[in-house]
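I'd like to ask you about the structure that follows.
One protein chain omitted, others in place.
As written, the chain order gives the labels A and B, with residue 1 at the start of each chain.
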Amino acid sequence: MTESSDAYLKVETKTVPASPPDPLLSIQGLKTYFYTDKGVLPAVDDVSLTAYKGRVLGIVGESGCGKSMTALSILRLIPSPPGRIVGGRIMFDGRNILDLSVNEMCHLRGNEISMIFQEPMTSLNPVYTVGRQVMEVSMLHRRMNRTQAREEAVRMFKLVGIPEAEKRIDVYPHQLSGGLRQRVMIAMVLSCRPKLLIADEPTTALDVTVQAQILKLMRDLQREIDSAIILITHDLGVVAEMCDEVLVMYAGRVVEQAQVFDLFDNPRHPYTEGLLKSIPKLHQDDAAPLYSIKGMVPSLLGLDGGCRFHPRCEAATELCVRREPEFTEVSPGHQVRCWKYRERGESL
Amino acid sequence: MGVNLDSTQEPRLASGPALKDTAALESENFLREFSKSFCRNKMAVAGAVTILVITSIAILAPFVAPHDPYQVNLANQFAPPSPTYLLGTDMFGRDVLSRIIYGARISLLIGLVPTFISLAIGTFLGLVSGYYGGKTDYLIMRLADIVLAFPSLLLAMVVMYTLGATLLNIFIALSAVRWARMARVVRAETMSLKEKEFVEGARAVGVSNSTIIIRHIFPNCVPSLLVLFTLQIPDAILSEATLSFLGVGAQPPASSWGLMVSAGKEFLMPAPAIAIAPGVAILIVVLAFNFLGDGIRDAIDPYMKQ
Partner (left out) sequence: MYIRFFLAKHSSLMSGKIRPLPLIPRTSRPKAGNRMAKYIIRRVIGAVPILIGVSLIIFILLNIVPGDPIALMMKEHISPDVVARVRAQMHLDDPAYIRYFRFLWGAVQGDFGESYKLKRPVTELIFNAFPNTLLLAVAAAAFSWIVGIPAGIISVVKKYSALDYSCMGFSLLGVSVPVFWSALILQHTFAVKLGWLPVSGFRGPLYLVLPTVVLGWSSAGSIARLTRSSLLEVMGQDYIRTARSKGLKELAVLSNHALKNSLLPVVTVMAIQVASLLSGAVITESIFGIAGVGRIVVYAIQSRDMPLLQGSVMFATFLVVLGNIVADILYSFLDPRIKYE
């Protein structure tokens, strides 16, 4: 049984509603493949998830595990010559996003579903003022004129905590610090009160202190706007602090899915266990070596038919090498993709 | 705050096979990747093949050309194309095709040699300028600015005017004019490479400046130098042709293509081939080098982006 990580990680207690509200976004069996000269990369392979209003869903995983591609697939922003969404459904508000026309997609983006990206410096156009880029959204979707949009932009800037909002409207991105730029991104994204906000590693490029501020900002804003948030990160600390529910991805697949407390208290998948064990503890023995998961993330090209984690798994069996496991529910709301739990949802 | 899941671990070497020297492995890999992406670009391959063919023709000119390019035969002026004279004859009765074949020698020579010389000069000055900075850099860059302030053709013309119109002087003229651009590029690369960690590391270990330049910085400049070199060659060929056309380049009876066009321009009515064919030849060679250069650049690009 793995150690509990509570002693190290500060976990805020949240009130989780007794019965979950209606799902806002439901992804079923999403497959996004990349067709390159070297072969087909199944970047997102049969991923399913559900996001609820007012709740934060976290997607965790290493670089290249497909979490960003999943997010981009929701907005259909996959770079199309190599990549393509080849299967699955994305149900939003009763409609399948993958069936929508380009115009309907444009109506959805920035308006009902918005996204903020990892690198605020490169994500903002360097030749336009930040104000103009924020105003663009409200002028496009809420049909405001310049004056109204400008007032709205100032209001949003104040809301996200940008000091001297009136002046900052007319500056260029390179004149702001990283934390302020990310706040601008958040202001841009929230102008239209989206129902779903996707945040792709929003704090990875920022200093630790700024990270905490931005996360708090996002929590406060969510409470106000009551949108659903999908938070993508590789930082388990962020997950512990922000998320209600967590998805763990590995090599394009979801390997574990649970409520946040359940995941940290009872990690089931060997990969999740390994991740939690890798966190250095304060009370750890100084002489003991730091634990790390052996091996490397596999290239998506040379996948054999078995479980994708088996080369690195300490509990791998012959079955693991031969066949890829299906999902098993080990407890209510907690699913694992591992042969250890195949039949009765109990450890073997 | 939390823990980083980005795995940057090296594979455990205990059980694996012994790895080759990383540098050798990398350059092998690079060559293979590069040739693969290069060969996928059909136009680039076509360009490379064309250049090979033309170079062979130029080298083997005495065997390939059907006639002596200097053989004057006034009785046979302006003969139309025929099986003996595939492109007809010019105003002195000389076979146009043979003159074009021999002209390839001049063009290729002028394309390659001055470009190489200016590459050498420019690389040296650029490395020194970029690495040492300070006064040396300032002086060299001012000099480059001065040279670049001239329209290149005018400067070449003035140099030819001063030195006289011989083949050697064309080399000098073209090299003198074109080193500056190379120097600029090399300097920019050197300056950015200078700041990289591996240079600091080498310096910390005590490697001398010249060794750093030669063994660390210069090899990293090679990809862009290769592209620059290949793309400057057509420029040189066009410059020589233009200089010869204006009369300050190769002199008669040499069969420089530019000279042929100039001589033939009076006779476009009776024998258009005299002026047109050499131009087509120039066009083909220049296009081939442009395709080649573009192909090299496109194949090198993803590697450089890593």
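The criterion applied here is as follows: a residue touches a chain if its C-beta (ideal position, glycine included) is under 8 Å from a C-beta of that chain, and two chains touch if they have at least 3 such contacts.
Everything numeric in this text was worked out from a predicted model, so none of it was measured.
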item: Visible chains in contact with the missing one; value: A, B
item: Listed residues B:L87, B:L108, B:V128 or B:M157, member touching the removed chain; value: B:M157
item: Listed residues A:L140, A:I225, A:M296 or A:V321, member touching the removed chain; value: A:L140
item: Footprint left on chain A by the chain that the document does not show; value: 75, 77, 102-103, 106-111, 114-115, 117, 119, 122-128, 136-137, 140-141, 171-172, 174-175, 185, 188
item: Touching residues on chain B - with respect to the absent chain; value: 138, 142-143, 145-154, 157-159, 161-162, 234, 238, 241-242, 245-248, 258, 261-262, 265, 268, 272, 275-276, 279, 282-283, 286-287, 290
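One rule holds for everything that comes next: only the chains that are shown with their structure count from here on.
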item: Chain A-chain B separation of Cα centroids, rounded to whole Å; value: 50
